[in-house]
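Read the structure below first, then the notes.
Of the protein chains in this complex, all but one are displayed in their positions.
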Amino acid sequence: MRSVDERIARREFVHRATAMGVGLGTIGSLLTACRREGPEDEHEPLKPLGPMEKELAIYSWSDYIAPTTIPNFEKEFGVSVTYDTYESNEEMLAKLQSGAQGYDIICPSGYAIPVLVALGLVARVNRAYISDWGNIAPLFINPVFDPDNAHTVPWQWGNTGIAYRKDKLPITPDSWSIFHDARFRGKMTQMDDGRDVIGSWLRYGGHSLNSIDPHDLAQAKAEAITAKGNLKSYISAPVKAQLISGDVLVAQLYNGDTAQARAEQPNLDYCIPKEGCTLWADSLAIPRSARHKRAAHEYMNYILRPRVGADISNETGFGTPNQAALPLISHPVPYPTKEELARLEYQRDLGKATAEWDQVWTEIKSA
Amino acid sequence: MAGVRERALAWLYHRPTAKVWSLLSPGILWLLLFFLVPLLIMFAYSLMPRGTYGGVEAGFTLEHYRRFFEKIYLAILSRTFFVSLLCTTICLLLGYPVAYVIARSGKWKSLLMFLVVLPFWTSFLVRTFAMIFLMRDTGLINSVLLKLGLISHPIAILYTPFAVMTGLVYGFLPFMILPIYASLEKLDLSLLEAAEVLGARPVARFWRVTLPLSLPGLVAGCLLVFIPALGSFLTSDLLGGAKEMMIGNLVQNQFASARNWPFGSAASFIVMALVLLAVVTYLRVKDRAADGGR
Partner (left out) sequence: MGSRLPKWLIALTALVYFFLHLPIFVLVAFSFNASKFSVEWTSFTFQWYRRLLERGDILRGLRASLIVGAISTVVSTLLGTLIALAVGRHRFRGRTLMEGLLYVPVVTPEIVVGISLLILFVLIGFPLGLGTIVVAHVAFSISFVVIVVLARLEGMDRTLEEAAMILGADEITTFWRITVPQLLPGIMAGALLAFTMSFDDYVITSFVSGPGSTTLPMVVYSMVRKNIEPSINAISTIILVLTTLLLYLSERLTRERPLPGTRA
């Protein structure tokens, strides 16, 4: 990690280079790219935030919130909220990494948080402003992706298991091995995401879904390629329509999406495979460049109210980390039992090994 | 006012280079500043080691360019070239007749031209999901064929190479039709009539008069289909079932999930270099032919 002074000097240089015009600006950008600010100084005490701002810019997923959440917040706090959307964590990450500013709240998934922290892109949460902290379920306190919840407040959670049509299958799936069953050839799908596909076959082989051991990965790759012959396609959330219509009978899918699709097709069921699968949680974080930090904190605290949290989960179909909200939810997703928890695993950031994983994914696709 | 105008005209008249550059400079400056400069940044990226969390680290390496020449990537490259070439051919075979009919349709011209692009003023994803609805096993096409008794079991359309090609042709057809239309529209009908009077048969009239005159539009159309088709990635994912990769997917993945920006940039620059080499060679040949003909 660089010293604060050096960082400032570098930033100063970039600003000057920019002022000198585009030619020098290009050099400056290369420096920006090389600059690693490193994590925020964890020992520096958090400063009190100023008065409430009049604006708040949220950068999140669309349709991942209740229709009333923002209007009520605007009314109560006198804040005008803009809500912009992204399609994937990587898109949001690349954007912040390139230096985009102006967002006050982002909603990264667990595995993206250590990256945001390592790149120094998110600020620490000042707990003094989160008076409803006690509403968070123990499962989401001190999570692996953000020790001590230093940078995040949990938003929604779920897992990635197997959705299936119980009316059209002669068996009840309970294992990833269903994708090796040639009887259902051409009627099954896995997610179009290397982390999910390779992860499922790592679990099947008895390994962690975060393994970077070349031997484990080679084994998972072989299993995935065998399964690929039986797959109709690699497709993520949009598979819901084909599960409802019966074109697809077995699909690797999120539990929340299965719940949404079940509203139109009651014969849909869902299982957490016996070998285990991904547990994920999306959280709220505040970019370091945020200009409305007080409003961002108030928003984080606001969503921890029981009514607000319940409305969000009622809308999305996913689980709420807000245990005070559970009694208010029409179909609450129960927290995993101890036995289930042993089978669920958080995705961690793979660091340097991300490239090796991508190579394996490319090889699976090219097989 | 008139004085200024005349002086400006005189100035331009005596300085042909100044005239050329006053036409060129606004657009070219825009492209230089907002296209080439950013591309130079990316080129520099492609020569640097990748950062653990995306971006790059200081240093210099040719590793990313070397890596692209591994067998697996070359296979992806050659498949992409083949798919794009086939797509361009089909677009040409379908698009040329359509452009011809539009150009000859008198007062319906602008309506017909407009109807070519109208479908694209909806959202790509919704359009593609509509195609999925048509193509899937329980979809509209299969239901109709079953009802008519033409087939007894649903035929697999979705998630086949046929579906990908259909989607690509659909998406790129306007890029073929519009330039061909633009060059056919100016075609002087009297030339065709002269050819007819002189006894040329319809087929000969087409090969000897119409086609040569519309060649600039045809070439422009082929380039505007072939080149962007090389970079397409969503169509093969959504309609092909994402079971194979095109160069577009590879590049997208390097930035989106593999966090290997320099390799993604290197792959892009290799493809770009190949295409530009071909285009510049073509332009040279064309210019020489044009100059020779004068």
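Chains here go by letter, A and B, matching the order in which they are written, and residues are numbered from 1 within each.
One rule holds for everything that comes next: a contact is a pair of C-beta atoms (placed from the backbone, for glycine too) under 8 Å apart; a residue touches a chain by one contact, two chains touch by 3 or more.
Keep in mind that this is a model prediction, so the values were computed, not measured.
Annotation: of B:I72, B:L85, B:A200 or B:A220, B:A220 touches the absent chain (contact as defined above). Looking at A:S208, A:Q260, A:N314 or A:S366, the residue that reaches the missing chain in the full complex is A:Q260.
Contact with the omitted chain, checked across A:G78, A:G102, A:P147 or A:G229, is made by A:G102. Within the entire complex, the positions of chain B that touch the omitted partner chain are 5, 9, 12-13, 16-17, 19-21, 23-24, 26-28, 30-31, 34-39, 41-42, 94-95, 97-98, 100-102, 104-107, 110-111, 113-127, 129-131, 133-134, 138, 140, 170, 173-175, 178-183, 185-186, 188-189, 202, 213, 216-217, 219-221, 223-224, 227-228, 230-231, 248, 251-252, 255-256, 261, 264-265, 268, 271-272, 275-276, 279-280, 283-284, 287. The chain not displayed touches chain A at residues 14, 18, 22, 25-26, 28-29, 32-33, 57, 59, 61-64, 67, 82-87, 91, 94-95, 98-103, 236-238, 240-241, 244-245, 257, 260-261, 263-264, 316.
Methods note: only the chains that are shown with their structure count from here on.
Residues of chain B that touch chain A in their complex: 33, 37, 40-41, 44-45, 50-58, 72, 75-76, 129, 132-133, 136-138, 156, 159, 237-238, 240-245, 249-250, 253-260, 263. Only residues 22, 26, 29-30, 33-34, 36, 88, 90-91, 93-94, 97, 115, 118-119, 186, 192-195, 228, 231-235, 238, 241-242, 245-247, 351-352, 354-355, 357-358, 361-363, 365-366 of chain A touch chain B when the two sit together in their complex.
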